[in-house]
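Removed from the display is one protein chain of the complex; every other protein chain stays in position.
On to chain A.
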Amino acid sequence: DGSDDNEEGSEVENEETAKGTDKGRKRATPRTRRAHARGRDRHGDEDDDDDEFGTRRAGHRRHRSRRRGRAAGNEASDSDMEPEKARKNHANQKSKEDDEEEEDEKGGKSGKGKNEKKGDKKADKKGKKEKANKKKKDKKKSGSGSDSESEEEPITEEELAKLKEEVEEKKKLIATLRNKPWKMKKKLSVLKEAQLFVEKFEGALGKGKGKKFYAYKVMMTKKWMKFQRDFENFKTACIPWEMKIKEIESHFGSSVASYFIFLRWMYGINMILFGLTFGLVMVPEALMGKPYGSLPRKTVPRAEEATAMNFATLWDFSGFAQYSVLFYGYYNNQRTIGWLKFRMPLSYFLVGVGSIGYSFMIVTRTMAKNANDDGGGDDTSFNFSWKMFTSWDYLIGNPETADNKFASITTSFKEAIVEEQESRKEENIHLTRFLRVLANFLALCTLAGSGYLIFFVVRRSQQFALEGLENYGWWERNEVNTVMSLLGMFCPTLFDVISSLENYHPRIALRWQLGRIFALFLGNLYTFIIALMDEINLKARYFLFFSLEEEKIVKYNMTIWEASLYNGTIPENSTAPPIQVDPADVPRGPCWETMVGQEFVRLTVSDMMTTYITILIGDFLRAVFVRFFNYCWCWDLEYGFPSYSEFDISGNVLGLIFNQGMIWMGSFYAPCLPAINVFRLHTSMYLQCWAVMCCNVPQERVFKASRSNNFYMAMLLFILFLSTLPAVYTIVSIPPSFDCGPFSGKTRMFEVISETLEHDFPSWFGKVFGYASNPGLILPFILLMVLSIYYLNATSKSYKEANLELKKKLQ
């Protein structure tokens, strides 16, 4: 019946246009009569309309309040106002209903009175729900289109604003349609209506000033939205490994898959870091810098030349690998290189700083995003309900996994019931406390032991280096890396055993376990750094003290040696053409940065090998053994002792995090590290996906990964912060080696910035920078930041409290 009313309405409109504002004639039109014949209420209303204005209003009021309880308030007030205001109220009402009463407004402004608007309104209300409306609307569209064009009446600002409001509401409706729990048919019809409304109206909204501009703006917005949507689709298509991860999800559930999603995310970050270091540091030097062999720092020394190409040397990252763009030492300290005048030292410095900055930004951003999802926090008040409603993982598609999941859910129900009953029982508090203290003590001992072991081993390796590595076998050469990797492998298992003493709830036990492993890796890494740094500092102090002398000595040696080539005479002036000396023969100064870079690269590579070998032996061989030897073994291998391994999520995630920490630490000294890491992550993904599908079984106790997500991110952020400290320390307080690297010859590495400011920027820029770095300006700025942090903290606390209050009220 809405359609009929619309039809009638449009007809009415047309009639009015044709015959002026004589409402009385409406009834005379054949269509109206036809509509009358169908005996609808509305026509009763329309009849009333033909009465005097006042009575008409009363009639409308009566009918409208009867028919539209919802808008009762508005309607009552409507009839009491003048037509102008009534129109506006209509507008308000219409904004709650989805149809094109815009036409009515437009028609209305030509002074047609409330009459047909009311009729249309009633029509429109029903019309919203019906698809057939569309046809009528088309008719109306054409009708009102001709209307609005023929009557160019000025619209008031208010009406314009109201119309804009309605269009915005319609647009909002379109945007939130997918959120409504309706069937697709209904959504489609509502969408079509709303879209027609917006389209039709928007075209005419820009009446008066700026119409063209408005239309242009609208078109650009539409194009922009389409572009955004296409871009989103493109981005989704670009995401690698979707099918692999989906397969894992369906077999193992979402918690194992979350590790692989994390791995993929890290891969993305490393790709960006790789892009920075490769594109802005390695490639320019390789293309535009002086080639290999032109400078002493770029050439393998004569003494090492014989073994420079051996695989063993290359695997160890010395020989040709050391004297290449892969390491710090190769880079020349020329301020600009090549015809592009590329500022190499500046670029090196900025890429180092930029990588760290980018990593901070992206980790913090991901943390903030996760924090939004993590609303509930540590709420245990809905324990059972959550187990009931949220424990099934809908991603599981494999019947075996489903069976496992059923079993684990049943166990968790039974455990929770028992736990709840026992929670009131008196426990032997003292024994538990004693055991927990004992467990923590043992864990601390383990940590201390592992830290000391690493320190000891690093010192030993320095000694070996002093005495010459050729005298020692493979073990001595790779002692440090192997020891660190082995510690990383065995200590977590030890922690696991220790934690069985503690008798915690599994989730809390997991947190303790993660915390201890974290402390282990951190302790190991830092002990390693400290041991290295000790050496470097020693050397640095030595250099600082002797550097000038050493420089002089080395340079003197060089002149003596040149002189020997001149047959005994030391040339007084250098007007004579310099004799071509083979750079390989020139005596070299020490280069601690390259050494540090090499250590990190070796550590990464050995870590990678250890992981792969562990997977192959620990998972694959074990699975093969269990599968094939089960037939001829005394007990059931599959259920008994070795059985198939489970995928250790937390161990793997932590390994990934610490590996990334090493990359962040070392990439300043070895630009090749991000490249190696990209390769490592890429192969890791394939290897681990295969290993998981082939050798692992789904876990018996399933821990939801979601809560731990932000924990891992927080650890990543912490590691990032700690990793940048050594690099920052060396940049700021240790002088760079005088004979290698892009900063050679400077007292401090950051001087490259001031040098750039001097040479490449206009002088006033340097002055401004000088003022800006004045402590007088920086201290107030820091104060301001501290104050704003305090303020934000205070407001967030107050929001949390308000939140809690509301929660309590709901309960």
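In this section, a residue touches a chain if its C-beta (ideal position, glycine included) is under 8 Å from a C-beta of that chain, and two chains touch if they have at least 3 such contacts; residues count from 1.
In this section, contacts and distances are computed from a predicted model.
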Undisplayed chain, where the name is taken from the UniProt record, one of "BBSome complex assembly protein BBS10", "Transcription initiation factor TFIID subunit 5", "CIB1 protein" or "Glyoxylate reductase/hydroxypyruvate reductase": "CIB1 protein"
Option from A:398, A:630 or A:643 whose C-beta touches the chain left out: A:398
Option touching the unshown chain, where A:183, A:212, A:430 or A:808 are the choices: A:183
Residue of A:214, A:413, A:504 or A:769 touching the missing chain in the full complex: A:413
Omitted-chain contact residue, chosen from A:388, A:486, A:508 or A:560: A:388
Sites on chain A contacted by the missing partner chain, in the whole complex: 174, 177-181, 183-185, 187-188, 191-192, 229, 232-233, 236-237, 246, 249-250, 254, 373-376, 379, 381-386, 388-399, 401-403, 406-407, 409-410, 413-414, 417, 420-421, 704, 706-707, 810-811
